[in-house]
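The complex appears here without one of its protein chains, the remainder shown in place.
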Amino acid sequence: MAQTSTKSLTDIRRDLHEHAEAGWKEFRTTALVAEELEERGFEVSLGPGAVDPDERLGVPSDEEIAAAVERAREEGAPEEYLDRMEGITGAVAVKTYGDGSGPVVGVRVDMDALERSEATDDDHRPAREGFASVHPDEMHACAHDGHTAIGLGIARRLDEEGGFDGTLKLFFQPAEEGGRGGKPMSETDHLADVEYMLALHLGLGKETGTVVASYERPLANAKVDVTYEGEPAHAGGEPNAGRNALQAASTAIQNLYGIPRHADGPTRINVGQVHSPNPQNIIAERATMRVEVRGRTAELNEYMLDEAHRVVDAAADMHDVDVTTSLYGKTTTFVGDEDLVDTVGEAAGRVDGVTEVVDHQDFGGSEDASFLIRRVQEQGGKGIYLGIGASNVAGHHTAYFDIDEDALDIGVGAVVETLASL
Amino acid sequence: MAQTSTKSLTDIRRDLHEHAEAGWKEFRTTALVAEELEERGFEVSLGPGAVDPDERLGVPSDEEIAAAVERAREEGAPEEYLDRMEGITGAVAVKTYGDGSGPVVGVRVDMDALERSEATDDDHRPAREGFASVHPDEMHACAHDGHTAIGLGIARRLDEEGGFDGTLKLFFQPAEEGGRGGKPMSETDHLADVEYMLALHLGLGKETGTVVASYERPLANAKVDVTYEGEPAHAGGEPNAGRNALQAASTAIQNLYGIPRHADGPTRINVGQVHSPNPQNIIAERATMRVEVRGRTAELNEYMLDEAHRVVDAAADMHDVDVTTSLYGKTTTFVGDEDLVDTVGEAAGRVDGVTEVVDHQDFGGSEDASFLIRRVQEQGGKGIYLGIGASNVAGHHTAYFDIDEDALDIGVGAVVETLASL
Amino acid sequence: MAQTSTKSLTDIRRDLHEHAEAGWKEFRTTALVAEELEERGFEVSLGPGAVDPDERLGVPSDEEIAAAVERAREEGAPEEYLDRMEGITGAVAVKTYGDGSGPVVGVRVDMDALERSEATDDDHRPAREGFASVHPDEMHACAHDGHTAIGLGIARRLDEEGGFDGTLKLFFQPAEEGGRGGKPMSETDHLADVEYMLALHLGLGKETGTVVASYERPLANAKVDVTYEGEPAHAGGEPNAGRNALQAASTAIQNLYGIPRHADGPTRINVGQVHSPNPQNIIAERATMRVEVRGRTAELNEYMLDEAHRVVDAAADMHDVDVTTSLYGKTTTFVGDEDLVDTVGEAAGRVDGVTEVVDHQDFGGSEDASFLIRRVQEQGGKGIYLGIGASNVAGHHTAYFDIDEDALDIGVGAVVETLASL
Partner (left out) sequence: MAQTSTKSLTDIRRDLHEHAEAGWKEFRTTALVAEELEERGFEVSLGPGAVDPDERLGVPSDEEIAAAVERAREEGAPEEYLDRMEGITGAVAVKTYGDGSGPVVGVRVDMDALERSEATDDDHRPAREGFASVHPDEMHACAHDGHTAIGLGIARRLDEEGGFDGTLKLFFQPAEEGGRGGKPMSETDHLADVEYMLALHLGLGKETGTVVASYERPLANAKVDVTYEGEPAHAGGEPNAGRNALQAASTAIQNLYGIPRHADGPTRINVGQVHSPNPQNIIAERATMRVEVRGRTAELNEYMLDEAHRVVDAAADMHDVDVTTSLYGKTTTFVGDEDLVDTVGEAAGRVDGVTEVVDHQDFGGSEDASFLIRRVQEQGGKGIYLGIGASNVAGHHTAYFDIDEDALDIGVGAVVETLASL
């Protein structure tokens, strides 16, 4: 019997929270999910069968992947599933209910944790109650542990309630943080026949009991990693002999923030993770930075990305250093389909514990579920992104983030009730 | 009879001061000098016969040149000489004394005024005594009016004193300011047989009566004019549609000043004449700037010039604008020949009015007589750069600059006495 | 009889075009307008009676103002009116029709030309037909000549048609360009009893025959003039002795463009008119620039203005130079009143020559009529900003700008028809 089968959704969520796995390292999570879903009659595709390997972005090194697999093994992930993944996380689980005449509906949940440390003091419930992450630099600070649990919960509830008239495809997506796993999952054949695509997120500032039928218009986003490599030299003895990677990076940063605003709508630019580790008496031979751009539309995002690349490259030329860039992640944007908003809104209103339904809300941030929703919309299908309030005690991505676990059942209910209404 | 023949050196200097002509516009000055020297038996080469036209740097537009010729005509320059100049200023005057067996000695004086306005109040003697420049934006603020007078004075004194044993070549150089006329004059055949090259400067912070036998080691220098051209756009309506020439210039300026210091010796960088004339509601389509670099050696100067070009070009790429650069002027460096230092020092000590002789002094600034001196030295000849103290009441290049005219005779004497000693 | 009384609106517009007067210099324009309106029974307040002198922004120097008055005199402006203006342009003309029981309606037209040169070739009708500006650096390139003519036209048409039931206040505003005259005019008592405020603009990309009932949501705007003053020094001899105003300006420019985008809506930043006139061998002692910020709301504009001031000041500190700033101009934003949109739209539809009425359109740029409209709205009145299509052959503010003069009558008609409907 699957390890998770006897656990409540809350216990599963806590177990995942305790063993938080960052993007492309969700081996234990994927394996546990796959095990229960196969037991429940789903056909499960794993790893290279669930994401297009060539489209993956921001993938850790082979050494890091191997270490993550090994860690999953040590922490009890079922071996068979680890083997089937071939070093790539992610799962798509498919089950047809009834006679197969009903619609094909995709539900996407993401599984990855953030690369950050978790609060360890008693003010933080996971620490107080013993399920804080045992991995020092990984933490479920954006509720994906809950999303994964909801994914399983949907399968369970359908089993209990006799299914619905259609085919369910559960997309357990890896590496949402940074926008790295959505695109490779969206380009698989699993999407080809999907008529409705539902994605969901817990929290987002809403109290438990509130459901947002349609979060919309996330900013399209791209992340680029930049490395400048110059030549070291003694800063006292021969400053002219160096090629200064730090001057290149500083020039780039100054000018990246100066990319013109665009008439067509909001854009964003930011730089993070800047490191130039040379001692102060050596001309910097190396500087790295992580650049992020956004735009209200995919076009605006491309505008920013093109401008950023030009600035980054010219800064290298200016200081005669080499530059390498790699796309770390990317998301696009979407708007929910209006009739689906109505359907979801009404379905959510019938769920136990729901006290308020908000029809539309701007997303603010960025999301790579956007690639899955847009693909379905471009094929003529419909998509939507639900929000499930979860009374967070601290902001997303912070060390004290937690969710109200009562929201798990509401999330399951909102999706299952929607499936029944399509 | 030549217009100047009956005037004293002081009166000639005052006449030139009043009709100050900036670089490449010294038509009246050249014509007056040529007229008197031909009268005195010199063979005079003018314009294209005195400088290599293709090597000229920082030449004004054809319209400006034509206007300068016309102005010279209106201000009484002898027509014949204007015609012979063919639009190019400068003169080389040659006369052999004795049997021609003596050495060929070049003396270089420069003739151009600065592009700046002159003080008009009574604290300024030229204004008070009525010989301030009548040209609003041209002023003899670096004593070249005096140098030109000294050039004539040398010819006069030799006539009075019966010459010397050798051939005198007087180089009346145009466009010393900015380092634009020295190189083209240095590349003419007139230099081919010169065995000694003397250049001189009045003032330079020394009192009348002091002579510096050898100013040395001027900083090598290069000046580059830069124009960025982008695309205008309304800054409110469509800021992204512009290509911002001002952002390019600002980036260039920030990084030009950041060119690394060099282990091998002093370098300099400066930017001037920056203009970006767009109204504040239009993205700048155009920005110009004048860049200057220097170095203790010609190699250091080239290092700075290469670095500056790379920065300037990369700034254009960074903001997707076009850039054009042109070399406005250039100088090199030199050291006086040691035995000539002795000769000049002793000769100067015998001149009436000389109270102190300094052997060596660092130049500090830059000078394109460097090209003439180096050419002679490279041919196996000797060169030196004399300083003639002139008790300036205000700094060189400032609105109140003036010279003590007693220094004119000292300058003539120092050169003529040296000629007799070679 | 007033000079203009016998001229058609087209002829008046052409006369004003030919004698284009930039902001705060509209002495001839104001005098001509005042003369005819007094003749037509209006009570006319001039200069300090029409704008609050202390609130004026971007005022030229006393010398420039005196020269502009003198020029107006030479170009035939009626003396009496020049005298009454006391050196300040602008007029408010008031006339009550009927028994005075009707509403008080303000109509605002602006009078100033741009500070730019006009095309002189035959492709440009004003040049071809002989009414191009005789003032080299002033040109009516934004149709304010037509606006002024329309202002007179409204008075004429009401005379012809027997007035309307109410009081008309015609605001002939100076110095709209840069947003300099709107605020001081909005703060006079003339506004205190105004119940409706209409402003209008010709052109704006619309064909003749199109009327836009309500241009709305101009970007709030502020313009700041900045001067950095440092210390000159010879760039070769003593670069450390300078205090470099150009480095300060460049640092400011780089960082101004880097002011963060704002979550609450669009913002803008631009820099123009940058000048640093030092020769390239002197450390820059002076640099000037004109900064412009904008925001979708007045609050966003203030955010940008505060950020810009902080950047500008810190750049001075960074390079140890002095900085002075002065507010050159400012505008705010507004939305037209919805029922007035209906009234104007219907009225415009009844005007001869009108072929299309657009209800709402975003303004895009900035306008200081915003201050007059907002004051009236804040008092409980209503305001609107009309657009009168004029088939421009070239963009606003460009050298070939011109208007289709058939639009003048349409403009008069749209306002007069609206007056009758209030």
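Miscellaneous remarks
Residue numbering begins at 1 within each chain, and the chains themselves are lettered A, B and C in the order written.
By our rule, a residue touches a chain if its C-beta (ideal position, glycine included) is under 8 Å from a C-beta of that chain, and two chains touch if they have at least 3 such contacts.
Note that this is a predicted model, so its numbers are computed, not measured.
Only one residue from A:213, A:259 or A:283 touches the chain missing from this view: A:283. The chain that is not drawn here is touched, among residues C:94, C:314, C:327 or C:420, by C:314.
Shown as candidates are A:186, A:214 or A:247; the residue that touches the absent chain is A:247. Of the candidate positions C:48, C:239 or C:277, contact with the unshown chain belongs to C:239.
On the side of subunit C, touch with the chain left out of the figure occurs at residues 237-242, 244, 247, 251, 254-255, 258, 260-264, 283, 303, 310-311, 313-315, 317-320.
Against the chain not shown here, subunit B presents residues 254-255, 257-258, 260-261, 266-269.
Mapped onto subunit A, contacts with the missing chain fall at residues 219, 221, 223, 234-237, 239, 246-247, 249-251, 253-254, 257, 268-284, 287, 290-292, 294, 328, 364-366, 397.
Here is the rule we use: only the chains that are shown with their structure count from here on.
Mean C-alpha positions place subunit A and subunit C at a centre distance of 51 Å.
The mean-CA centres of subunit B and subunit C are about 49 angstrom from one another, to the nearest whole unit.
Look at where the CA atoms of subunit A average out and do the same for subunit B: the two points lie 68 Å apart. Each of the following residues of subunit A touches two or more other chains: 254-255, 258, 260-261.
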